[in-house]
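Sharing a structure with you now.
A protein chain is absent from this complex, but the other protein chains hold their places.
We just call them A, B and C in the order they show up, numbering each chain from 1.
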Amino acid sequence: MSDHEPMAGDSVLPERQSELSQEYRERLLLAQRTDAEINAAVLQPMMETGPKFWITVAILVAIILWGLYAWGYMIYWGMGTAGINNPVYWGLFIATFIFWVGISHAGTMISAVLRIFKADWRRPITRGAEAMTAFALLMAGLYPFIHLGRVWKFYWMLPYPNNRFMWPNFQSPLMWDMVAIFTYLIGSSLYLYLALIPDLAMARDHSVGWRYKLYRTFALGWRGTEGEWHKLHRALNIFSVIIIPVFLSVHSIVAWDFAVTIQPRWHSSILAPYFIMGAVYSGLAALATILVIVRKSMRLQEFLRREHFDALGKLVMVAGLGWIYFWFAGFIVEWYGNDPVIRELIHDEITGKLAPLFWLQMTANVLPVIFLTFHKIRTNLKWLLGLTLLINVGMYTERVLIVVGNLQRNYLPFDWGTYKPTWVEISIVAMTFAGFILLYTLFSRIVPYVPVWEIKEGRLRYSLRRIGRLLVPTAAEID
Amino acid sequence: MAKAVRASAEQKLEENNRRWGMVIDLDRCTGCQACVVACHAENNVPVVGEHEATRGHSMHWIRIERYWEGEYPNVKARFMPVLCQHCGEAPCEPVCPVFATYHTPEGLNAQVYNRCIGTRFCGAACPYKVRAFNWFRPDFPEPLDQQLNPDVSVRQRGIIEKCSFCVQRIRRVELDAAASGREVEDGEVQPACVQSCPPSALIFGDLNDPESEASQFSRSRRAFRLLDFLGTDPAVVYLKGGETNV
Amino acid sequence: MDQDRNRKVRTLILWPFLIIAILLIVVVAIFLSRQIATAAPVQPIAFKHKVHAEAEVSCLFCHPNAPRSDIAGIPSVARCVGCHQTIAADNSDVKLVLDYWERNEPIPWQSVNNMPDFVFFSHQPHLGAGVSCETCHGNVGEMVVAKPDVSMDMGWCLDCHLDQPMENVARLTDCLACHK
Partner (left out) sequence: MVGKEISRRTFFKVAAGAAAASGLSPQVRRIALEPFVRPPEEELPGRATWFASTCRQCPAGCGIIVRVINGRARKIEGNPNHPLNRGKLCARGQSGLQVLYNPDRLHNAVRQSGGRGSRIFSPIPWDEALNELSATLQSLRDPQALAVLAGQPSDHLYTILASFLEGVGAPPAVIFDLHSALDGRADYASMSSRWFGERQLPIYDLAHAQVVFSFGANLLETWMSPVAQSAAYGQMRQGSLGGRGVFVQFEPRLSATGASADEWIPIPPGSEGIIALALGRIIVEENLGRAGKHNGHAHLYRNVSVADAAQASGFSVEELRRLAHLFAEADRPLAIPGGQLTGHTNSAQAMDAVMALNVIMRRLGRSGGVFMPQPVPAERFTSPAPTSNLDEVLDLVERMRSGDVEIFMFHGANPIYELPAWVGFKEALEEVPLVISFNPFVDETAVQADLILPDHTYLEGWGYQVVSPSIDRPVVSGQQPVTQPLHDTRSTVDILLSLANRLGGTVARDLPWNDEVGFLEESSAQLHDNSISIYDARTPAGFWSLWRQHGGWWSKREIKREPEAVGMPKEAMTVPAATFQGDEATYPFHLMPYSSLTLSDGRGANQPWLQETPDPMTTARWNTWIEINPESARSLAVRDNDMVNVTSAFGSLQAAVVVYPGIRPDTVAIPIGQGHSDYGRFAAMRGANVMDLLTPSPEDQNGKFTFGATRVRIEKIGQMKPLARLEDLDGEGRESIR
């Protein structure tokens, strides 16, 4: 990789290595590091925060404060300050909600699925992915509140005993939503936290002051005994299995919010798998975006290497193909079904009012898939950044189209509507984007971004062994 | 325990129950909007003003839809009043997370305003788009507030409201009938729109009573239900407008 | 290490206290809100229900609309004066009533039991079903100044509505029976 910066204490490798492939050489870099070097490489950028960092934080906080003001304004004056109307009862809020739930999917996908399949390249990126899951879910979890007309009565959705014999309605997909999102949030947070414990202990041992106190508290007295390691591995294995159905259920339920109504086009059985595929697609793309940025800003070039981006790029491409497949599977049935309302909607999308959004969605989602088939593009970080950003623009547009586009049209043309977001919605949506970035930024400065213990484990896999007089690159299976 | 008592009691009640319904004779309807204003007056429905009406925030519980057919000079316009259809299989009911909208034993699709938390899920699920959301605090500049009907609550911002078939009038008639120990007679309950309708295009009554006027009209060969193919089983029956026979 | 342990022990002791304190605050808050809800309002004239009850004045003499209307009704000034022109006319409170009468002004009584705007309540069916005044208003005859007997919340209403004959329960527990 071109922007490789030498690490402190770089040692010169034997000449023979120049014969090895670049990829293998990169792998071997870590193999040669001592534990202390790796610890330092992870901890150092975490603890050093320059003015750029603080400026970023300040800007993000400003956006969040403005968004909070907009939210307060909307609560005080009424939902009408937003652009939602009759019949577009749901607008950007719900679209962004789906978007965030979607983003949250890649974390589990990468971490749990790859852990189960023992994909070794997952090691340095699991934590970043899991953190993305947790924070995206936190942001998604805000939207059910933002979108409530009377947010001060949100607790009526909780099943708590009361003297009125009033319970929430478990027939409502919103209740399933709430349960699923909370389960997923708790599950993914625990999953993130469990894998974090050894690294917190490591950080504890290398820090002083408030960080020491913080790490000590959260490391839960980890000492790294064999029994502890054994339990941790078991717990992680169990979690990775359990969290997969939860992750599938969450986005299915979000899809069912729509599919259980009899709105044309929402009322479709393909919606749930389509949503999941879209979620994985956008989530993986978002993860790639984040990793490119974090790698640069936290100088993790040695951990996040070309092979990771290559693999991730392939995954994104596969997910993209899946998305295209599901989109087409839905579309072709709708097309032949020729339901008048849907016909109207398709017409609107292809040549009508919604055409700009629709074509943006199609370009931004299909084009990257084609580009990502090329190894050179996958491993070129600038290209990768651009393409994955584009994918998320496309996926966001898709959500807007699904929510807003379909609500604008229904069986009675007299009651069709148009939707234009106001500053209130845009500010609140911006708030959650800023909130996500802020949480993620702070997170990356507080806990080791790269799961050090996993890397140390993985380091054993590649090494140069001296066999006779030859230095032979070797690889090993690690459980 | 209470739940068990309720369940069996409900069963008992289901057996011989009213189903309130409305028949709308499109041949009589002239699109005069009397029902619209009557509804605003009876049900304290707020007025939102020009700016918000332009943004799709107006709140009519009943609206007259006007359809164009043909082109000049052979153009024809038809009117159709659309209000909450009080569906027997209401798409709005199961999706409400807090039971703010539910079906009463008398076949009304009820909206309990103070239970509503404003998810607007029912609005999105309703195929007739008859649910009105309180996008803002209702504004009744003094002394316009003195006109408010004390039998109907004034809704807060952030909740859904909709046609209730003037449940306050139904309740009043039922209580008065019970107080004097008699049955509710056909035609005794008249929602505000039915009461006002100058050409008598609207008829209200018990659809389960084969003798009631509404029920008789609902069996007319002109009868149809709006978006019947959706299987929502509306309690509002339309009678087709007459054909031009010249 | 010892210090650490000490601190841990201290926090371990502190935690339950904290929880108890929070619980206490919640309980006190609930209690206070109930107190406020059932507090007697300040009336323009300290009307003594007890005195009237002891004089065998029935509830319906002054609140005659209860069996036939939604509202039981506050007696008109004319009704007060009807008796008090002769009875206890020299009592200082009664004089206040007579002053209002002279000035031809209504007495701004403060409502004791209030229903929120979203509740439909009518006295008529309740009295028709044989519910006595005391069931909801408490023993007003024993009160010097009338105050709410219970906090009239939905659970309290339901307690009674659920306790009715089976065939009426579904009707009486329908949301629209009481909500408007």
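A few remarks follow.
In this section, a contact is a pair of C-beta atoms (placed from the backbone, for glycine too) under 8 Å apart; a residue touches a chain by one contact, two chains touch by 3 or more.
Everything quoted here is computed from the prediction, not taken from an experiment.
Seen in the complete assembly, the chain not on display touches A, B, C.
From the options A:Y281, A:F358 or A:Y411, the residue with contact to the unseen chain in the full assembly is A:Y411. Where chain B meets the missing chain, the touching residues are 25, 27-34, 36-38, 40-42, 44, 47-51, 53-54, 58, 60, 63-68, 70-73, 75-80, 113-114, 141-150, 153-156, 159, 173, 188, 192, 195-201, 226-227, 229, 242, 244-246. Residues of chain C that touch the chain left out of the display are 36-37, 41, 65, 68-71, 73-79, 100-101, 104-111, 114, 116-118, 122, 153. By the touch criterion stated above, the residues of chain A touching the omitted chain are 340-341, 344, 353, 408, 411-418.
To be clear about the criterion, only the chains that are shown with their structure count from here on.
Of all chains shown, A has the CA centroid lying nearest to the centroid of every protein CA atom.
Each chain gets a centre from the mean of its Cα atoms; the one farthest from the centre of chain C is A. Rounded to whole angstrom units, the spacing between the C-alpha centres of chain A and chain C is 55. A straight line joining the Cα centres of chain B and chain C is 35 Å long.
Multi-chain contact residues of chain B, defined as those touching 2 or more other chains: 2, 115. With touch defined as above, residues shared between interfaces to two or more other chains in chain C number as follows: 158, 162. Considering their complex, residues 153-156, 158-159, 162 of chain C touch chain A. Of all the residues in chain A, the ones that touch chain C in their complex are 162-165. By the touch criterion stated above, chain A contacts chain B in their complex at residues 77-80, 83-90, 147-151, 153-154, 156-157, 165-169, 171-175, 178, 257, 260-263, 407, 410-412, 414-415, 417-418.
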